[in-house]
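Quick one: the structure is below, and I'll ask about it shortly.
Partial view: only certain chains, each at its native spot in the assembly.
Labels A, B and C are assigned to the chains in the order they are written; within every chain, residues are numbered from 1.
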Amino acid sequence: MSHPAPALTYDATVADRDVEVRLEVAAGETLALLGPNGAGKSTILGVIAGLVRPSTGGVTLGERPLAGVPPHDRRIALLAQEPLLFPHLSAVDNVAFAPRARGAARRVAREQARDWLAQVGVADLAERRPHELSGGQAQRVAVARALAAEPELLLLDEPMAALDVAVAPALRQALRPVLADRTTLLVTHDVLDALLLADRVAVVEAGRVVETGTTREVLSRPRSGFAARIAGLNLVAGRWDGTAVVGELTVQGLPADEPLAPGSRAVAVFSPQSVSVFAEPPAGSPRNALPATVTELEPLGDRFRVRTVAAGVPLDAEVTAAAVAELGLAPGLAVNLIVKATEVSVHGVS
Amino acid sequence: MTTALPRWLYIPALLGAAFVLLPLVAMVTRVDWVAFPALVTSPSARDALWLSLRTSTASTLLCVLLGVPMATVLARTRFRGQALVRALVLLPLVLPPVVGGIALLAAFGRRGMLGATLEVLGLEIAFTTAAVVLAQAFVALPFLVVSVEGALRTAGRRYEVVAATLGAAPTTVFRRVTLPLVLPGLLSGTVLAFARSLGEFGATITFAGSLPGTTTTLPIQIYLERVTDPDAAVALSLVLVVVALIVIGTARHGRGAL
Amino acid sequence: AGDEDGALTVFAAASLTGPFTGLATDFEAAHGVEVRLSFGGSADLVEQVKEGAPADVIATADTATMSGLVDDGLVAAPVPFATNVVAIAVPPGNPAEVTSFGDLARPGLRLVVCAEPVPCGAATARVADELGVTLSPVSEEQSVADVLGKVVTGEADAGVVYSTDIEAAGTKVDAVAASLGPAVAEGTNTYPIAAVVRRGPAGRLAGEFVDFVAHDAAAREVLAAAGFGVA
């Protein structure tokens, strides 16, 4: 807890799985790993945790090269893709395992464990054995168990899989403070996880890192095929004033999960699909009318992605080919971008 | 969760059960029930039973203390010659116990390899109660090693890996994950080792001889009685059977409660 | 072992189990010491003594086995104290109607004998030789007890064991009277007894026990009652 979070340098090859990757995670930073099935995400986590032996290269955590360091000495906790709860221990004892392994007294460890269980919303299942839990419940207990290890580096392999939609936001919120002061690698298939929990994103395809960058960069201007399929969001940063994010642009929206304190840093997120392009600002319910200039038109099958700049902020809209023709869209044209406030989710930025 | 078994499976299963049970039943029918109480409470019988229980307990303990680490090393590490070591460790299973006794004498007897060393240390092992324990442990150890190694292999390493990533040092992993997970296998291995110790005869008589109260265990007593008093032999066999049933039953019960 | 705690340990051939148990009690009464008995096959007992078993006295079922100990200088001069003769044992009622040693060669008869290396087996072989009978046993057992066991259970129609064993088995087996005919000498084993030399000279008590068994009149009677020949 008290040691400052160390930085991670990863440069290793796992030849028989054809995974050859270089990655850096700064101290305290959370890096999201995105990529299709079989891309090598779990393999990377396995190498870092000391469970998969790289054929060449290795991993350095802070000043420590981890080659030859056994898993339990790495101060790295791994939440694997399967929950793998210890079948002979109750939920609370599963979570108390790491505190007890660190030397905490049984009572203290169980108390901490109960706190963690409460944070992931399954406090009432503390005494259950793993085989008495549903799939999602087991997944949550596994998350609590990994968090309770309070490691220097946290590796989370799809922590939100199997969770119901009502729980995921709550869990995301529980994770945020935990990840804030801890170096973390987070494997996810969900852009929202990346957006809300990660500082930077690395996209892995077929065993290679095809793109890295800050979450905003990658999600708003994806260069890799995979990222483009799942991201391409508009992001506007600023401070929350109670109804809008105010920065270079003012964008009204609704806080996504938690209540935001006015004045706090926030980012407004909305998809290009939700952006309408008008010649003139119309009268109606949409709260956001942003004057912008078209910079580029990019065909996307039967649609076009309209790239614009509004007060220096790049914003995209996605419209049909018919709309392009009707509005005569072309680079240099001044337009009004209309976005409904209910389509804009606002997230606090720590 | 339930799935049905193939029906035909019950036929060989019943045949097998009959094959084992029939001789036991037949033996029981031969017991002279009138004389039974006197036969099994004679001082020599009581001495032998008591000695058997003490030595079997001691040898089982020895087996657990040595066998669990051996099984763990065999199941969880790889080293050159591992296959040979494993085969050698299992050898006492195949060795006729009498040969085992000869081998023990060759090692620990007065004229054995370590005989001189032990004599200097003032330790005489052969033909003492300690020899009984060693003989029993020698033949029973492979049972424990096989059971525990099998359980370790079937349980796999996944949970141990998880425990390690949670920061548990090897000893903690061993104590809090490995052992609890293989407990059923360990328990049945312990029962097997105890049972084998209790029934051990050939190695004991060769290595420890037969001195009433010191090395005459129940099986040796039965062997001796067989000549002079077959009724007593059958009666004592029954006692052995009952003790074994109690041990096995208790262990299974404990296991069920896990 | 023995002398230090005032106890005497006697190793004796299994066939001596009956008489020696009585003799030990008598000796205990007379000398105020505890006598511990260990019975077994003669060869086994000799092997054990060679390996350092804590015997003070050993009595075997033939002189050949004892000679191994003599050669190794492990025992003082052995004293012959009894003889035993092999005889034919049959299940009660003698279902196969065996009346002479010659009958044992009858085809189809299930005969069980001791293996040749065992004293009683050696005696059996000598008798068969002398009588010119070719035995084809269904089993050559390791010990008298195993032979007797197969006769008692009726597995075998006949077995060759010591006459003392037939005596001890009481009603469970019958003996075939005068079965050896002219080969009695060949069928007779001499039992020697000797004090074990244990790190120094044989203990006084051990010598006394040997004396007692070999020469005491009461002891001789006990042996005779059990069916042993006492000269």
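In this section, contacts are C-beta pairs under 8 Å (C-beta built on N, C-alpha and C of every residue); 3 or more make two chains touch, one makes a residue touch a chain.
From a predicted model like this one, the values you see are computed outputs, not experimental measurements.
Asker: Given that a single representative of each chain type is displayed, how many copies of each does the whole complex contain?
Answerer: A x2, B x2, C x1
Note that only the chains that are shown with their structure count from here on.
Asker: Taking the mean of the C-alpha atoms as each chain's centre, how many Å separate subunit B from subunit C?
Answerer: The mean C-alpha positions of subunit B and subunit C differ by 34 Å.
Asker: Can you compute the centre-to-centre distance for subunit A and subunit B, using the mean CA position of each chain? Integer Å is fine.
Answerer: 57
Asker: Just curious, how far off is subunit C from subunit A if you go by their C-alpha centres, in Å?
Answerer: Going by mean C-alpha positions, subunit A sits 90 Å from subunit C.
Asker: Going by the contact rule already set, what residues in subunit B reach two or more other chains?
Answerer: In subunit B, no residue touches at least two other chains, as defined above.
Asker: Spell out, as numbers or ranges, the residues of subunit C touching 2 or more other chains.
Answerer: Within subunit C, no residue contacts more than one other chain.
Asker: For subunit B, which residues are in contact with subunit A within the complex?
Answerer: So the residues of subunit B touching subunit A come out as 158-159, 161-170, 172-173, 176-177, 180-181, 183, 258.
Asker: If we count contacts the way the header does, which residues on subunit A are in touch with subunit B in the complex?
Answerer: 49-51, 70-73, 75-78, 80, 84, 86-89, 97-98, 100-102, 145-146, 149, 151
Asker: Which residues of subunit C touch subunit B in their complex?
Answerer: Those in contact with subunit B are residues 9, 14, 17-18, 36-40, 44, 47-48, 50-54, 144-145, 148-149, 152, 165, 168, 172.
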